[in-house]
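Notes for the one structure printed next.
All protein chains but one are shown in place.
When the chains are written out, they are named A and B in that same order, and each has its own residue count from 1.
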Amino acid sequence: MSKEPVAVVGIGQTRHVAARRDVSIAGLVREAAQRALGDAELTWADIDAVVIGKAPDFFEGVMMPELYLADALGAVGKPMLRVHTAGSVGGSTALVAANLVAARVHGTVLTLAFEKQSESNAMWGLSLPIPFQQPLLAGAGGFFAPHVRAYMRRSGAPDTIGALVAHKDRRNALKNPYAHLHEHDITLEKVVASPMLWDPIRYSETCPSSDGACAMVLTDRAGAARAPRPPAWLLGGAMRSEPTLFAGKDFVSPRAGQDCAADVYRQAGITDPRRDIDAAELYVPFSWYEPMWLENLGFAAEGEGWKLTESGVTELDGDLPVNMSGGVLSTNPIGASGMIRFAEAALQVRGQAGEHQVDGARRVLGHAYGGGSQFFSMWLVGAEPPDS
Amino acid sequence: MPEVLKAPLVVEFPFTRSLGPVQSAFLTGLRERVVLGVRTTDGRTLVPPVEYDPVTAEEIHDLVEVAPTGTVTTWAWNHAPRRGQPLTTPFAWVLVRLDGADTALLHVLDAPGPDAVRTGLRVRVRWAGERTGAITDIACFEPYDGDPARPGGHSGAFEDPLTGIVAPARLDYTYSPGRAQSAYIDALSARRTVGERCPSCRKVYVPPRGACPTCGVATAEQVEVGPRGTVTTFCIVNIKAKNLDIEVPYVYAHIALDGADLALHARIGGIPYDQVRMGLRVEPVWTEGARHPDHYRPTGEPDAAYETYKELL
Partner (left out) sequence: MTSEEAAGPRDIAVVAFAQTAHRRSTQESSEVEMLMPVLHDVLAQTGLRTADIGFTCSGSSDYLAGRAFSFTLALDGVGAWPPISESHVEMDGAWALYEAWTKLLTGDADTALVYSYGKCSPGSVRDVLTRQLDPYYVAPLWPDAIALAALQAQALLDAGHTDEPALAAVGARSRSDATANPHAQLTGRVPQGDYVVRPLRTGDCPPIGDGAAAVILAAGERARRLCERPAWIRGIDHRVEAHGLGVRDLTDSPSTRLAAENAGAFERPVDTAELHAPFSSQEVVLRRALRLDDGVRVNPSGGALAANPVMAAGLIRIGEAAARIHRGASDRALAHATSGPCLQQNLVAVLEGDPR
């Protein structure tokens, strides 16, 4: 028996900021969920199950917070699943929810991901002390910067590329009312002049720390037929994992990312991603990851990804816009960041992306990764249902 | 086999929790010795007041004052109070349905002993002397044989409402790194870097983690590597981390020790930070009493060719 087609009929997110001091954790997730329900013109009673994701529980200091959030998400008396796959979790969570529909276990599922980083401090949450290990670093920037240097060495990319990405994403964010950073006076010069934090990564080339949530309503064909607005259809979705550290690991272009993309493209009938995909929301927490992922995902040959960035192909009005929403560089509630990528991809093919809409976007990729560049989740959504 | 290592691990943070309007009103009320509930659309009064109706999932915010007196709906006697709990002398955990409420509040009851507690017992709030706007502003409940107190009809609006609380939390663990890492750390104390070889793919893992992550089998054969190695890549850290006592800028590098099949991470010293480069040959510098090399410094050898380490990058 073939899979049930899965449609995205509701999308909601919070206005992402450094600290949402006006709401509880429940209030934060509720806001995104309510907006997704509103978009789908559904009520809590229409939801069959809830799938929620977030990154480590230590960020908010609540163990398995979905237990406390059951009431706020209307999950009482319903199935509720909690996914945690590190930074890729927002994407993985959406895919777990999609499988519930694809498997015909449920008709309509609410999926949601969040992080309320202001409850603690991301630096603390990511760098809990481990006895017997030499403390060398704090935070993620230092972990990823050596891999960026490796990419620069391997590709011969000019060292201006990172700044170009940051400048583009921050300008895109100005067109997205939900983005955290709205730097109205951003210029390329300002990006280049910003302090080197973890050389070769500059301050303006790093992501912020945000409070935020993102939610989607996923449904089957019958649900999509009732939807008040055009749905986004899931054309392909996959997760791939590889170990954290191992002999022969390619941190610049991890095989798990390549394999994950290949699986998605196979499902969606994509033979040439550069030609067949109209835009992409990629998980780029440090600007250099844009060219790295462009290569990893097959949009460019190895060592050539930076040329797409440099020539403006990934600009909002380019031939392959990347991170139209402003991306992770402009908004990073860690656990939600992957789902925001997936949701923004869906907004594009629904034609609902507002000022950052790409004209005629029919097939858009959403991408997330996490851990030591080891967990990948991706989906490709389209304006037309599969096999049509 | 060396003795298994263990060390205390404390996970502690003062979490800053924003409240939202309903929770803010309840905790502000406690500060002012007022107990508030929230009314559902079908007329139930929930105490403590929650933001969303557990039955209908509706958002609810219609606040109503209830009495500081009530009835125990169930209880449990705790003869050995634990860290963080409201009383330091033996007490009863109780669920209390306050007069005017339809649901019960979890708290503690100060009573002389378990024989003095029963379900159905009438109790009242004992307020804390100093109140900040927290659930602990109720110091505890105490037995009470008077009439139900009459709630004051407070609207739930306060002049100086609380917006957030600080919730410190501390958990104590005993960390043990396991067999492979214990052996690695043990060898380091003799200033030797000892990895483990995978019996299947023959790769040497440093530090060893007990399993070859690509083959999924235990590593066991010990292999001494280094002490010299090659910088495969690095970054220059210019940002000082709160919990790290390292002067910036410094170089954080991936170093493939000679004989190892993947790089370990360490700091580079003994060379200006802006002269560190990929391919630099380095060796460890030990300081007295330290468990790990303090840093790695240049050996003076010619740089390794990119081809020799690019697979380790």
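As a working rule, a residue touches a chain if its C-beta (ideal position, glycine included) is under 8 Å from a C-beta of that chain, and two chains touch if they have at least 3 such contacts.
In this text the structure is predicted, and so the values were computed from the model without any measurement.
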| item | value |
| --- | --- |
| Full-complex contact with the absent chain, from A:18, A:64, A:193 or A:222 | A:64 |
| Given B:29, B:68, B:213 or B:284, the one touching the chain that is not displayed | B:213 |
| Contact with the hidden chain (one of B:54, B:227, B:249 or B:269) | B:54 |
| Sites on chain A contacted by the missing partner chain, in the whole complex | 1-3, 24-25, 56-58, 60-65, 67-71, 75-86, 92, 95-96, 99-100, 102-105, 125-126, 128, 130, 238-244, 246, 254-256, 259-260, 263, 371-372, 374-375 |
| In chain B, positions touching the absent partner | 4, 6, 9, 11, 15, 17, 19, 23, 26-27, 46-48, 50, 54-55, 73-79, 82-86, 93-95, 97, 103-108, 114, 119, 134-136, 165, 167, 169, 171-181, 209-218 |
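As a convention for this text, only the chains that are shown with their structure count from here on.
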| item | value |
| --- | --- |
| Inter-chain centre distance, chain A versus chain B - centres from mean C-alpha coordinates, in Å | 25 |
| Chain A contact footprint on chain B (complex, rising order) | 5, 7-9, 11, 13, 15-20, 23, 50-57, 59, 163-164, 167, 169, 175, 177, 181, 185, 201, 203-205, 212-214, 232-239, 241-244, 246, 249, 252-254, 261-262, 265-267, 278, 291-292, 306, 310-311, 313 |
| Chain A residues within the chain B interface of the complex | 19-27, 30, 44, 58, 60-61, 71-74, 76, 118-121, 123-124, 127-132, 134-139, 141-142, 145-150, 153-154, 195-201, 243-249, 251-252 |
